[in-house]
Structure formats: C-alpha cells, structure tokens
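A protein chain is absent from this complex, but the other protein chains hold their places.
What follows is chain A.
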Amino acid sequence: MGLRIIVVLAVLMGVTGSPTTTVRPETTSVDTAAHPNSIPEMAEETGQNEVFSEEEAAEDVMATGELNPNHYPAQRAAKVVQHYLTTRYGSPYRLFGLHRVHSGNAEDVGDSGRKYQLEISVHEIISNTTQKCSAEVFFPHGQKQESPQVQASCEELLNISTKAQEEALYQQYKMNQTLLSAQNLPDSHGHIEPDMKLLWHLGIVASSFIMLKESSENTLYNMAQVANITQLETEKEQLKFNCHTLLHDMVSQEILHWKLLFAWSPAEGVKVLQMEQLPHCQHCEKPPNTN
C-alpha cells in the first residue's frame, strides 16, 4: 500500500519515470523507507536476457573529454602507466605504485582506439619518494586484444641511482653455488623472508610486462603473488629465471596464472623471453602440466 501511495505521489509530482532518469536529490528530497528509485526491484526478475554485457555498457558510457581523476576510467589508464614505468625502469631496487591521478583527459582516435592524457603522481616504493609524471596511454580498439601504448615523462625518475646495489646483487646471484628458488611471495599472511624480498621484486618487474600487455580499459591489474620463482643457469652474462606469477584483475576479480621466462642484468634490465598464460584452474593443487 505504501508503495502505491508513493507511485501516485511520484505521478503527481510529474516524474516521467524514464528508466534512464537519475532521481536528482534536489528535485525529490523524499527520504523514505521503501523508495525504489528509478529502476525498481523487479529488475531482478528479468533474468539472463537482460544482463548488460560488461563491454557493451563500458563502451556506451566510457568517459570522453575531461575525466574525473578519481573515477575508474582515469584510474585504470593510470595503472597502465605504473606497469609501463616498472617495465622500463624497474629493478630489484626500484618499483612503482600509483599514488594519485591529478587530472585526465580522454579522446577517441577515430575508430582505432581511445587516447588518455594524464597527470599523475607515482610512488617509488623502495626509496619511498613520490613524483609527478605526464603520460599518454593509447588503448587500441581492434578485433583482437592489443596492448596499450604508453608514453610517459616523469620529473626525476632515475634521480636515485640504484646501479651500485643492482651490480652487487647481480654478482651475488651470479656466483651462487646453489640456484635460488622461492615460493609464495608473499605467503598467506603477507610475509616475505627478508632475503627473498629482492627475488619478489624481480618477479614483480617481470610480471609488469604481462600486466602492461594484457591491460585494457576494462581491466585493472595488480600483482597477487609470485607463486614460484626459480633461478636458472646464467647465460651470456644474463641471470635467468623461471617464474609462476599470479595476477589479480580488479574488474573481473579473477586471478590469472602466468608462466614466464625472463632475464636480468643491471645493464639490460629485465627482459621477458617467454610468457604463457596457464588455463583458469579452480584451486589447483599444483599448476597444470604445460609443454
């Protein structure tokens, strides 16, 4: 009965009831228990046919022009910049996090894709310093998934030199009598053994190549865990590692398993030699056999 009175009231107040109308707080300051707003609860009975496909809805309402820096389109594009910077400049002693998006702008580039211009601050995690960057991210819109293209310039990105530490670590790993191996970085309680931290960092840098490659306007990738990282024989002055990494995509809430083969030296940085996605496996006891 209460609902019907409200409907009558709404009609009297001249609400058109278009499904796309947002109930503006200024026009109706009705603060009532059972007000269903513009799309009533009966939507739950529409079933499978009425489900918005994520991509459809995303394309339709994707922001263009000046962006709200706190809203997800700018945030997702900025996260891509974080991954790009990590692949370009990351090392066991240099890792990046996204600190803040200050401003953003998006524009369609014909049919080929959408370009974002961003002013952001990135956080260099190990030195705990923050600095501003200007960046451009282009998301191609093609039939098949293509990687975004990024350009970024940051104030003083490489100001803090990590060369000496990297060189020392490199020599240490090269001289290892037994090849290094670690699992579950971090472990279930978020813990990492101090002497495994740098291996974890290497795993993050390598994983950033995948996160960069796989990113789109409909993803937000973060590291979940380095499940396994194993040092292989040094080859041509490059340290080599096998790595099983777990990535988290915030949008789908899925955990993606990837296997990587990568090389590292202070001179060349991290280079991914092979990468392969492992099939989606519900709580496997061990990774499935892949050739």
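What we mean here is this: a residue touches a chain if its C-beta (ideal position, glycine included) is under 8 Å from a C-beta of that chain, and two chains touch if they have at least 3 such contacts; residues count from 1.
In this section, contacts and distances are computed from a predicted model.
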Protein name as given in UniProt for the chain not displayed, "DNA primase large subunit", "Trafficking protein particle complex subunit", "Peptidase M14 domain-containing protein" or "Exoribonuclease phosphorolytic domain-containing protein": "Peptidase M14 domain-containing protein"
Among A:222, A:238 or A:265, the residue in touch with the chain that has been omitted: A:222
Contact partner of the left-out chain, one of A:105, A:149, A:184 or A:265: A:184
Residue of A:64, A:129, A:181 or A:252 touching the missing chain in the full complex: A:252
Positions on chain A contacted by the hidden chain, ascending: 1, 4-5, 8-9, 12-13, 19-20, 22-25, 27-39, 41, 43-44, 46-48, 50-52, 54, 57, 61, 68, 70-72, 75, 79, 97-98, 100, 125, 183-184, 186-191, 222-225, 227, 246, 248, 250-255, 280, 282-286
